[in-house]
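Pasting in a structure now, in structure tokens, and then I'll have a few things to ask.
Here the complex is missing a single protein chain, while all its other protein chains stay put.
Here is chain A:
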């Protein structure tokens, strides 16, 4: 048998290290070639590391959340065959034969619980009778005592020492209201003392109980990236947010008309491609909004190309795929690209390139989107446009109230580089364009 060290491969993107976010194996697992070992996260994307060989895991080199340098040892495997080249000719056959009995367990490596279950009936040799007497442990007793389900049956006397019973009676406490933390659910002095401090359960709704458990969840992977990014944005950027309402009734009418006969080239449009077109038009008049602010260097990189990030909720967390060069796409082009990258982000196949490079961002919670929001700027951008929920509201047209499809835009700006005036101009321009959708299609 030989040892094989699996190192963290170069996952591309020109990075030097990656964060370990998931283990698919544990020590003792038998794995086959191409079985997944682990997943690491680079700036944006999660990369899965497969095993290049069959073998048994004997060592793992990092814990979830650790940053692992490219090329450092990730896993050690015990593999069939000898390390030396002077092995008999038959040796190369061995690796193929040896792992076969292990093939079954290997299939369950991704479900340790199932494996444990499956292995239970395995022992066929009955231990001697004397050994089969179940040996109760303190743990068992404790678990029963603390399990609310083990609360006593109606009429059953609470378990407590005479001193505790006397103390309870003197304090006017019915011990049946208490649950004990002692062995077999025995009510201890400290349980009674705690109850006396806490007050009677009777004042609470029946069936409700205090919960004191704390679950520690390590912030790793995408969540950590999001946390870091948001903290950076909010700590560095002084946000100003403008909320403006937009009458999207004509836009919605237009959209309904355009969506009547969708084709592969012209699929159904959501509201976002229209907004993207409006942003392209507004930015052509205010290019300072399409910029990245390198505040360390004191330089604003104002981009000619408009790359619109779309904040997207994925099963693993918030991601921002990017519609590149929105200025070069028509409304359907924007729609098609938006659908494609959003889908890739959701199913976890988006590349790093598809997740980077935005110059301005849209955030939309769709139908959940509230009346107003306070969008956090996608650092180091300087502006973000938030879309709120569209709803029909009564609008005064000068003589009467009429129902109108109204939608609020909540847009935030980096006040270090964007003044309120400019921000307001930008928002008003978006409103004007969206309320007069025909103007979106007028070039120049």
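Everything below uses one rule, namely that a residue touches a chain if its C-beta (ideal position, glycine included) is under 8 Å from a C-beta of that chain, and two chains touch if they have at least 3 such contacts; residues count from 1.
Heads up, the rule we're going with is that contacts and distances are computed from a predicted model.
Enquirer: Consult the UniProt record of the chain that does not appear here and report its protein name from "Dihydrolipoyl dehydrogenase", "Cytochrome oxidase subunit I profile domain-containing protein", "Amino acid ABC transporter permease" or "CoB-CoM heterodisulfide reductase subunit D".
Expert: Going by UniProt, the chain not displayed is called "Dihydrolipoyl dehydrogenase".
Enquirer: Per the definition of touch given earlier, which of A:182, A:273 or A:437 contacts the omitted chain?
Expert: Answer from the full complex: A:182 touches the omitted chain.
Enquirer: So one chain is hidden, and I want to know which residue out of A:170, A:397 or A:443 touches that hidden chain in the complete assembly.
Expert: Considering all chains, including the one not shown, the answer is A:170.
Enquirer: Among A:15, A:73, A:159 or A:372, choose the residue that contacts the chain missing from this document, as touch is defined above.
Expert: Here the residue in touch with the unshown chain is A:159.
Enquirer: May I ask you to list the residues on chain A that touch the chain which is not drawn?
Expert: Its contact residues with the unshown chain are 130, 133-136, 138, 141, 144-145, 150, 157, 159-162, 165, 169-170, 172, 182-186.
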